[in-house]
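Missing here is one protein chain; the remaining ones are kept as they sit in the complex.
Which chain is which? They are A and B, in the order written, and residues in each are numbered from 1.
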Amino acid sequence: MSATAAGHALHVLRANRVSAFAAILAVVLVLTAGFGPLLLPFDPIASDVAISLQPPSALHWAGTDQLGRDVLARVIAAGRLDYAIAAAAVFLSFIVGAAIGGACGFRGGAVDRWVGRIVDVLMAFPLFVLAMALVAALGNRVENIIYATAIINLPFYIRFARAEVAVRRGAGWVEAASASGNGPWRIVFSFLLPNVLPAMAVQISLNLGWAILNAAGLSFIGLGVHPPTPEWGIMVAEGARFITVGHWWLVTAPGLALMLSVLCFNLLGDGLRDMLDPRMRT
Amino acid sequence: MSLLSVAGLKVAFATRAGRVEALHGIDLAIAAGETLGIVGESGSGKSVTSLAILRLLDRAGRITAGDIAWRGESIVTASASRLRALRGAEIAMIFQNPRTALNPIRPVGQQIIDAIRAHRRISCAEAAAEALDALRQVRIREPERRMRAYPNELSGGMCQRVMIAMAMACRPALLIADEPTTGLDVTTQKAVMDLLAELTRSRGMAMMLITHDLALAAQYCQRVTVMERGRVVETAPPARLFAAPAHPYTQCLVAASPTRHSELPARTVSAAGAKLLEVSHLTKRYPDGTLAVEDVSFALAAGESLGLVGESGSGKTTISRLVCRLMDPSAGEIRLAGTPIGAIPASDFHRAPQRRDIQIVFQDPGESLNPRFTAADAIADPLKRLFTIPRARLMDEVAASAARAGLPADLLTRYPHQLSGGQKARIGIARALAVRPKLLVLDEPTAALDVSVQAVILELLDRLRAEEGLSYLFVSHDLNVVRMLCARMIVLQHGRIVEQGESRTVFRAPQSPYTRELLASIPSFAPA
Partner (left out) sequence: MTKLASIARLAGQRLLSSLPALLGVVIFTFVLMRVLPGDPAVFFSSGPSAGKQEIEQLRHQMGLDRSIPVQLAFYLRDIATGSLGHSMTTGQDVTKDLRERLPASLELTFAALILALGLAIPMGVLAALNPNAWIDHAVRFFCTLGVCVPTFVSGLLLIYAFYYLAGIAPDPTGRIDVFASPPPAFTGFLTIDSLLAGDSEAFWSALRQLILPAATMALFVLAPLARMTRAAMLAVLGSDYIRTARAMGLSRPRIIIAYALRNAALPVLTIAGIVFSTMLGANVLVEKVFSWPGVAAYALDALLASDYAPVQGFVLLMASVFVVVNLLVDVLYGLADPRVAS
């Protein structure tokens, strides 16, 4: 099985250059975030006002900021934090959301209706505003950005898992599993969720991009991450003051990093979808 | 000169695996006023042929060679505007799944008006009057009201009548009917086919009837063309075709098609044993209030095979789920070998000792297999749940069960999508047999299969019953198949039993009017 699956994946990658590009980009981005800071000649935190606000040059590829720090060094150092926030948040909401949604979708009934209501309440919030309020309420710290992002992602996973499981609940092979002596819990966890997993993988990939944007957006408005910690959102916020006087690199460098990361995860998600279902590639 | 002639037609589809040829040179001809049947199993290319004639193939499909001549004019090289004028006005087409073939958010009357006004410059009011007349012609009750109805407010049979009205509205010279009654109940099928036959006769219209049902083609067509894998194998009048099929494939197809006289090879019938299943006053009301099954009682002896026959909505599938204990009855009792089992909740029945005694084979063999399980996993699953078997012996049991169901051992490592319909059906049977049940519920086990595969599976099931002393509760809409496999049958209508008795007796002398209607609706080989 694994051999044929790998073969299929390779075939899809070869046929779909965009997905191959996204896969390579993902590896490059994660490696850069992981090992980049070790290789850089500049400290992302130490300031040197003598060289402040210099445009990109051979020495400082992305220029320097108002405190004379190397922008590229800060962008690379920020990657670790941003990816970690996004990954942790998505992981949390996926685990909790899949379990709750799966169980509800299978059982139906009163509990399902109540969970549905609560999900509706959560989704009735403008979600970014909810995240803002949560971070403010829980305390202005990085881990609370993770929780806030996880919570605003949660309703999507619950809804998704619930719908996917509910669609399959009536399938012949689920009835067959029941006739074969499988109890309800085993049917949910050994039959339904594994079948929903591939579709959820697509969701996870697309969500990672969204989580990165969300975390950066929160720190952009001054929540969660504090200076001088390098983080993309906060870097854009600091650079915003200088955009009307033409210091474009302060915003562009972290903006580009955000864009590339989100692009990469979105393309990966699309590629995964193609891999799962060739008919979707229309 | 023939009305339509197809010569050396080749059609290829562009797929990810490269170009695949679906038709390898088709020759056909149809004369004015003639009804031609095109019969074939899935993959024979019969639908592709019909779509190619109107150049309705999707983007991936292309006509690569050959010609289609309509009254001497080539359709293959026709311009887009000529094609548009031709479609609907000279050649019209109706499809299977009439519900999805109509625009769901446009009133059906408006859709007929659209078709009329696509070809004639007349006012909306005039077109509306003609559309109303067309609905009258297809004998829809209250046509004025139906004009404003949406497809979801009409039954499948009514939607097909609307489609026919639309197709007839511009008085075409040829009607292509692509599986027009597939998915409809047998009594509705007869009504629709009789209507089509009458309309084509009275208007001197030619019809090309595309179907998988040999008997249907035989009853309604003057000539029948048999197709196999993109080729025409034989064309002949039905009487000749069935009396003396020339091509081996036609012979096989004729032999496999169940008729009211078909018999399975004779078996030594084991004497009916003790009562195995007793169902009394069974009633099921769904939460939405529908009464699916009402006061149904019957009994089944060990080694016996009982058929449950009915059209859609008869409650036959619900009964199969209730007996299998996958669903809880609202009232009534189910006893297995004397033990009441109806009161055990379905959600707890997997722990009941009777779980291994009652197993089920499902209708759609593809849909009833977990796409992530190999054949071996699927067959092993009930063994793992209902027995404690050491790993080493488990695979032996799986292999033995597969062998009983006639599934080659080398297919056990495959996934459902790598297997054919017949092979998947065998996995379903092997899975049910693995735990050596006493009662096997068969829910239309062959309905999704081609007739040639169906014949093989039916024989397998009959042999298994004789050899292993199994009891069958066989659920089906196909009376011929039930008569072949079951000594006794129950006819259901709207959740109630309308007739039960020996299958042969029911066929010979049906007691209830409904059974008589059902029997009269089955397409028969003998040309009327």
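Rule of thumb we're sticking to: a residue touches a chain if its C-beta (ideal position, glycine included) is under 8 Å from a C-beta of that chain, and two chains touch if they have at least 3 such contacts.
Here the structure is a predicted model, which is why all the values come from computation and not from measurement.
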Message: For the chain left out of this view, which of B:Leu9, B:Val48, B:Ile63 or B:Leu102 touches it?
response: B:Leu102
- line: Among listed residues A:Leu29, A:Ala98, A:Val262 or A:Met275, the absent chain is touched only by A:Val262
Task: Tell me which residue among A:Ala20, A:Ala136 or A:Ala163 touches the hidden chain in the full complex.
output: A:Ala136
Query: For the chain left off this view, which of B:Ala118, B:Leu291 or B:Ala487 is in contact with it?
result: B:Ala118
Message: In the complete complex, the non-displayed chain touches which residues of chain B?
response: 54, 56, 58-59, 84-89, 92-93, 95, 97, 100-107, 114-115, 118-119, 150, 152-153, 163, 166-167, 170
Statement: Where chain A meets the chain that is not shown, the residues are 117-118, 120-121, 123-130, 132-134, 136-137, 139-140, 209, 213, 216-217, 220-222, 233, 236-237, 239-240, 243-246, 248, 251-252, 254-255, 258-260, 262-263, 266-267, 282
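Here, only the chains that are shown with their structure count from here on.
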- request: Could you give the separation in Å between the centres of chain A and chain B, each centre being the mean of its C-alpha atoms?
  value: 47
- prompt: Which residues of chain B touch chain A in their complex?
  reply: 16, 321, 324, 326, 346-347, 350-351, 355-356, 358-360, 362-364, 367-372, 374, 381-382, 385-386, 415, 428, 431-432, 435
- line: Listed in rising order, chain A residues that touch chain B in their complex are 1, 15, 171-173, 175-184, 186, 191, 194-195, 278
